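Here is the structure we will look at.
The complex appears here minus one protein chain, its other protein chains still in place.
== subunit A ==
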């Protein structure tokens, strides 16, 4: 059964190699990437099923003895994130194929798009499965390098400008991470996370705090936590619509995943959860206030993305069973919904030729389908019952109230305020772009047709977002189990140790 574990990394990498060889045959490239990502989704679902039943699976790469070689570990948390990310990347791939087919290959250089996209997927899955701190760094680098290529595809002036900021900031965070890895190794003499869990506990408190903060700083940049989030709304909106969508859905959440691992497995206890709570509050409020000021839908959504990272940190900062499980649920919801919204905005841009609120208008009359596709995930993001956004926020708020301290209660208030302001920001988009009379907008020339593949994949994601509501019960069961395992640490550590003894 543990043979399944390396597959989510190996399949996309192999796919990337094959698509790179097939650059002259776009049709074959599409088939290969679709097959590869569908296979990853299948493997991820199988992994989640197996792991939920039997506990974490461990593989030592290359058969090296365990503390020496690299291990890949799939516990419930990693498997759940794998399933969600595989589903989202598959949908976005279908969307971008639709866009590529409709545009022809002049605007979008497809030949490099597919290999980069598959490498990005491999980087994300490596980061999720990695049981070794240095391998986590490598996973991050794989996904970042692929994202550098994707964000500057076409190399127009805007993309070069935005790409420069993005590359320099990401590079700096990687260097901080690498420094952190070096210091952890110097202090503990190992980078295997299960082994570190025991050894870091024995270190003096000051040293532990320093190492912890170093890693949090690096992941904080990647996850766009407030004082470190300014790069995100600047760089994401200029990329291609599917690229922005997959970045918004996945990349920041990989940072959050790493923060959760660091906080639960490596450095539990200690003073950092309180710090995270304060940062969570600031991220929520500053992010959403930024969103209100924007007049471009993509930028407004980017600020919303930053703001809602605050909810995830809230759950992590509580460091309780309930908080963590709600945070994991919210992460799943957040990945699905933000990707959907960015894809819908891509459709809007295609339909009306702009994403600026000054130019849009009357879309609800011009294209009712588009209006529904925007409205449902928008209300979901704002947390209107009965959608999954409401359930996730409810879980977080219950966890905050159950904790009862002054800081968690302040966060509960901040979370409610942010939720209202999100509703305001999204309602503004709805009123300006969809609801007001279409006279203000220039009539789209020649009634552009939306390619059915693009619409179909967006519909699939909207439906997936709704399915999160219907399946919230079983999903919460999984997240509660995952959170228990994370806080307990023993299942993860024991699984790696047993695999080493075998």
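Convention: a contact is a pair of C-beta atoms (placed from the backbone, for glycine too) under 8 Å apart; a residue touches a chain by one contact, two chains touch by 3 or more; residues count from 1.
Basically, contacts and distances are computed from a predicted model.
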- Note on the structure: Record lookup, UniProt, unshown chain, options "Acetyl-coenzyme A carboxylase carboxyl transferase subunit beta", "DNA polymerase III subunit delta", "Multisubunit sodium/proton antiporter MrpC subunit" or "Regulatory inactivation of DnaA Hda protein" -> protein name "Multisubunit sodium/proton antiporter MrpC subunit"
- Message: Among A:138, A:217, A:278 or A:453, which one touches the chain that has been omitted from the display?
- Response: A:138
- Message: So one chain is hidden, and I want to know which residue out of A:38, A:52, A:111 or A:295 touches that hidden chain in the complete assembly.
- Response: A:295
- Answer key for A:186, A:406 or A:501 versus the chain not shown reads A:186
- Since one chain isn't shown, list which residues of subunit A touch it in the complete complex. 134, 138, 141, 145, 148-149, 152, 155, 157-158, 160-161, 163-165, 167-168, 171-172, 174-175, 178-179, 181-183, 185-186, 191, 234, 237, 293-296, 299
